[in-house]
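Before we start, here is the structure in question, set down as structure tokens.
With one protein chain withheld, the remaining protein chains of the complex are depicted in position.
The letters A and B name the chains in turn, as written, and every chain counts its residues from 1.
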Amino acid sequence: MTGRWTLVLGAVLAGVFALAALVSLVWVPVPVETFAVSFKLKPIGTPGFPLGTDHFGRDILSMLMVGARTSIAVAIVAVGIGIAFGVPLGLLAAAQRGGLVDELVMRGNDLVFAFPSLVIAILITAVFGPSATNAILAIGIFNIPVFARVTRGGALSLWTLDYIRAAEVAGKGRARISMEHILPNIANLLIVQGTIQFSLGILAEAGLSYVGLGAQPPIPSWGRMLAEAQTMIVMAPHMAILPGLAIVLTVLGLNLMGDGLRDLLDPRLRRTR
Amino acid sequence: MSLLKVENLSLSIHGTPILHGVSFEMAPGRVFGLVGESGSGKSLTAFSLMGLVPGGARVAGRAVLAGTDLLAQTEAQMCAIRGRDVGLIFQEPMTALNPVQCIGDQVAEALVIHGAATRDKAAGIARERLNRVGLTEDRFPLTRFPHELSGGQRQRVCIAMAIALRPKLLIADEPTTALDVTTQAQILDLLRGLVAEDGMGLLLITHDLAVVSGVADHVAVMQAGRLVEEGPTEALFRERRHDYTRRLFAASAHHPERAAIATDTPLLQVQDVRRSYALPRKALLGPAPRVEAVKGVSFTLNRGESLGLVGESGCGKSTLTRAILGLEPVQGGSIRLDGVPVQAGAMTDALRAQMQVVFQDPYGSFNPRWKVGRLVAEPFHLAPAPQAEQRDRVAAALEEVGLTRDDMEKYIHEFSGGQRQRIAIARALIVRPKLIVLDEAVSALDVRVRAQILDLLAALQASHGLSYLFISHDLHVVRAITDRVLVMQAGQIVEQGATDTVFSAPQHPYTRQLIAATPVIPTDWMTDDALV
Partner (left out) sequence: MLRYTLSRLVSLGLSLVVASLVIFAVIEVIPGDPASFMLGMNAADDTVAALREQLGLNGTLAERYLAWVGGMLLGDFGVSYTYRVPVADLIAARMQVSVPLTVYALVLSTSIAIPVGLIAAARQGKATDLAVMATTQMGVAVPNFWFAMILVLIFAVNLRWFPSGGFPGWDKGVWLNLKALTLPAIALALPQASILARVMRSSVLETLSQDYIRTARAKGLTRTQAVLRHAFRNALIPVLTILGLQFSFLLAGAIIIENVFFLPGLGRLIFQGITQRDLIVVESVVMLLVGAVIVVNFLVDLAYAAVDPRLRARA
């Protein structure tokens, strides 16, 4: 039952940040638009600023809460893009194994894997300028082949099973079989992959914001907090350490959730015989 | 003089007892057969002797091989014994060899690891062992890789590996179960030769009584982790003292009672069917080469008839089956069901509803996320009926195959292999087809369960006037359940006729070869009232 504990621990970790992001929609300790220069660079534990302040005197706890919102929103939409396009493509490719769609999906896969999210973001930014939308698009586009590949792989192994033959003998078409028999049986795979891509999305968003290709000021984001902290690292190390810890803990939580889900959902472990 | 003496061998895994005080004795230069159904613990007996039990297992008792108690050895000592004093051969030759290492190295490794030879000398000995098992130098150089060999050839490599150091004891765990009958006969000959000429003792583990009757000098019957009976083969087969042994024998020789309902009206007409596949391109340009799996097959299946289709793996029977079911297009000829052409992609639901199928694998045949009620109802897609009527008919079908109405609410993993095949039959029956294709439908079942399913099939045929196309590699089963039989080899039907005639007086050389290769229990051993 280690899977269950991993899942619980992961869900608690990720849940804390998800909750912080939700709360930040209605309340933060100090509004992040407040620049209190007289309170700048306060250390952790300062009254009124539990996690200290940055070089503009902004409350770091509030910044982290709003930053969580940015990270999670970008990652969710990017995973959504990956699922919305990748899963149907993967199902189609598997249903017509060796056909034109299959060939296109596989070749397209190889191609997109040569363009890491960062390179896609560079291309988009070079032409359209930087924005949070870029980050979403870049990570989302990269997610499409990931989901297409996982879906296709899972579906192909199911297509060889006899219950699919039985459904064909019962007169069902490929589309219907894909929806009734294939998709529900690869849902586990997709959930696990979803949590993995979610955590990768958070990492990627942080990286993009850090180099200035993601969310732009004044929207707070963990990556940009780190970029701003870099020059202050000697004077105010907490400015660099705290956002980094937020990223690590969120990603760790999501990865643990993914591992736990895999252990719990793996049919090889559940099969009774 | 005894070679191996096992006393009171017990095994428990995570506290669950599996083997209960197993004791037997083996003589050198003899074959000792250990028979039992799946889950009886016969393989675990072998693994216990070799110290290769899974994690969480506890072994107790004694097993003395030439003065050494195998069960009292440390892991390091066992490593020195395995391969040197005891050789092991497994069931699945397709996966038993390392795919990225050539066969010469794999055989030579056994010698090198025990310090029996230097690397150079080991290659020479490996060559000699491979010659011994029939893989000669000209066709099988040491540099061959496993994927270049057939299943039978791979099993020969495994045997060469097991006898590399001329061990005193050879343990073979279902060594021929995954092989075709003609290959099985050759491998059994080879094993018998090794025992006779090299004086090894062979512990042959198998579920197949006929194999044991032809090979073993001595037999032990295992049930639920216990040896229920043991003795010289012929005496044990003739006497069958223990009740379980009697039931096992009765089931393996079982012939269901069949009503004669066959007519002369054709139902399925297969006319000169050809089926070919494109292979991967050999050259970058140019047409892809094709392989013809079915080369002009013609036959007729009459209403109420049970027609057998036998042949070894790769003969094209699976391809032909998929074409008959309308799952794949044919490249020539025609298939007609009740006069209506069967064509992949162009079949009406009404036509499909005339024909249903039961597959071999009781585990892969059902969507694990659906309840049995929905699984059995799936063919209603072809012949829609109101929900209430569907439920009643599903319940009726389940009751007909020996299950209950309540089973509709259960998931498939709650059922055993035999029960799953019953559910598969219920699913095939639900839209009241005229023809049921049984594709190796009883091949994965233990003999006693198989006998029950054959009885069920016979009864349903009589009550519903069904026609069966019974595809199998197992001649015993085909003989028990069919009126007529087709023998298929390399994409063609080489012989067809009434089942009894074909089996008693085969005409084609291939049929004769198949029948000769099929192990049988000598009939005079079985003259017993209990069996008839």
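Heads up, the rule we're going with is that contacts are C-beta pairs under 8 Å (C-beta built on N, C-alpha and C of every residue); 3 or more make two chains touch, one makes a residue touch a chain.
Values in this document were obtained by computation on a predicted structure and should not be read as measured data.
Only one residue from B:Phe24, B:Phe90 or B:Phe470 touches the chain missing from this view: B:Phe90. Across A:Val12, A:Leu25, A:Leu123 or A:Ala175, the residue that sits in touch with the chain not pictured is A:Leu123.
Only one residue from B:Asp69, B:Glu128, B:Glu148 or B:Glu197 touches the chain missing from this view: B:Glu148.
If you put the missing chain back, the residues of chain A touching it would be 107, 110-111, 113-119, 122-127, 199, 203, 206-207, 210-212, 226, 229-230, 233-234, 237, 240-241, 243-244, 247-249, 251-252, 255-256.
Interface residues of chain B with the unshown chain, by the touch rule above, are 50, 52, 75-76, 79-84, 87-88, 90, 92, 95-102, 109-110, 113-114, 145, 147-148, 158, 161-162, 164, 280-282, 284.
Heads up, the rule we're going with is that only the chains that are shown with their structure count from here on.
In terms of their C-alpha centroids, the spacing between chain A and chain B amounts to 47 Å.
Looking at the complex, you find that chain A touches chain B at residues 161-163, 165-172, 180-181, 184-185, 267, 270-273.
The touching residues of chain B, counted against chain A in their complex, run 325, 327, 347, 349, 352-353, 355-357, 359-361, 363-369, 378-379, 381-382, 413-414, 416, 424, 427.
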